[in-house]
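Note that this is a trimmed complex: some chains were dropped, and none of the rest were shifted.
For reference, chains read A, B and C in written order, and residue numbers begin at 1 within each chain.
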């Protein structure tokens, strides 16, 4: 059983057609897992639905506490990419004895040409086989939490320079 | 470096609009990796472009020989789902000391609502971390080659009964 | 009120993932009208769900009779492109005092990159403003039934040479 915690981020952004702007509604995770015909046993819980630039220390505490207290030892966290590394660090300091994989997307799943489905397939796979620890899975790769940064110019996750 | 061998299958079926039927043209792998913003170093080679129901023993020999002789020890094979287990067995008997992951799709990538991108993200991730052996990665799961069958009624890969 | 008669054709082909082949299930018309946010009052009826190459004279009689007998004077017929001109001729001989527009698609709507939504928007618009007669609406254009042929090599509808 894999636990999935949803926190928002580009992954789950939608287009609010009445107001003509980006917005958050319900998570697309169940729809994405159905599209991927996933047979992995998962339990999904939405913790928050926010842009990761707006994430506070209190929000991170909520994520850490949920990861620490849940029964599952394999956890995927969907997260905005901008502060994903920061949350990974908080998780590494607050949770032990579990495999936690953070993932996200550069393009919203709802917008057709998204990397979200690829990243979800990747994160769900890594979490099943990696040893305990906190990882970021983006661009088909996985990085331990302390050996990765997001390149803000290219949008790519890469080892720190 | 991951080697990707393309053999066709539903993954790469397209719609031939002049004749109104399914057909094979070029592989969609590069386009799919671009959509997923994959940063995994890969080398793609198309070995054949066929429906796996039409795959002969000679075709399987070609796949086995290519997997055995290529320089890379991490290999993804895209393959039709109907005889994927058969090819996995041939690979298990003919190749040692490598991690080989076969994957495919139930819906063609070109048809919009495909599981292909999810499966590709999954297969590329599994191949990077699984020990040597031959595996099938479908539905977000991975199976050793000798502990899986395709359920023809549901289209699902599952442990043999 | 516009009457829409569905007869099948590429428009409504789907991919049967269990058998790996093209098939017909329910029409996509209601879904397409919802996607287009259409506010045109329509009444949809599926007369048959077949490839137009398989359409018999008896099938054409069914279409003609339904167009002649329905209460509406504005009618859209979705139809396979291969014999669309033939059915248009049958309608021209069998129905008077109505505006009938036949349309279809080169790529199934279900397959993502379809011309179907464009053609539906076009056909629904033409039928509201064209004088009585039988027309084919494809490629953004409209043709009277006796001044059009399908170019089998290019898939394009054009005036006869």
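By definition in this document, a residue touches a chain if its C-beta (ideal position, glycine included) is under 8 Å from a C-beta of that chain, and two chains touch if they have at least 3 such contacts.
The model shown is predicted, which means the values in this text are computed figures rather than measured ones.
Chemist: Of how many identical copies is the complete assembly built, when 3 are given in place?
Modeler: 4
As a convention for this text, only the chains that are shown with their structure count from here on.
Chemist: Copies chain B, chain C: same or different interface, half of numbers shared as the threshold?
Modeler: Counting shared over all numbers used gives more than one half: same.
Chemist: Fit chain A onto chain C over the CA trace and report the rotation angle, somewhere between 0 and 180 degrees, nearest 5.
Modeler: The superposition gives an angle of 180 degrees.
Chemist: If you average the CA atoms of chain A and of chain B, how far apart do the two points sit, in angstrom?
Modeler: 26
Chemist: Where the CA atoms of chain A average out and where those of chain C average out, how many Å apart are those spots?
Modeler: That pair's centroid distance is 45 Å.
Chemist: Averaging over Cα atoms per chain, report the distance between chain B and chain C in Å.
Modeler: Spacing between the chain centres: roughly 38 Å.
Chemist: Got the chain C residues that touch at least 2 other chains?
Modeler: None at all.
Chemist: Give every residue of chain A touching chain B within the complex, in rising order.
Modeler: By the definition above, chain A touches chain B via 32-33, 35-40, 106, 113-115, 117-126, 128-130, 137-142, 155-158.
Chemist: Touching chain B in the complex: which residues of chain C?
Modeler: Residue positions touching the partner: 10, 15, 17-18, 20-22, 51, 53, 80, 82, 106-108, 110-113, 152-155.
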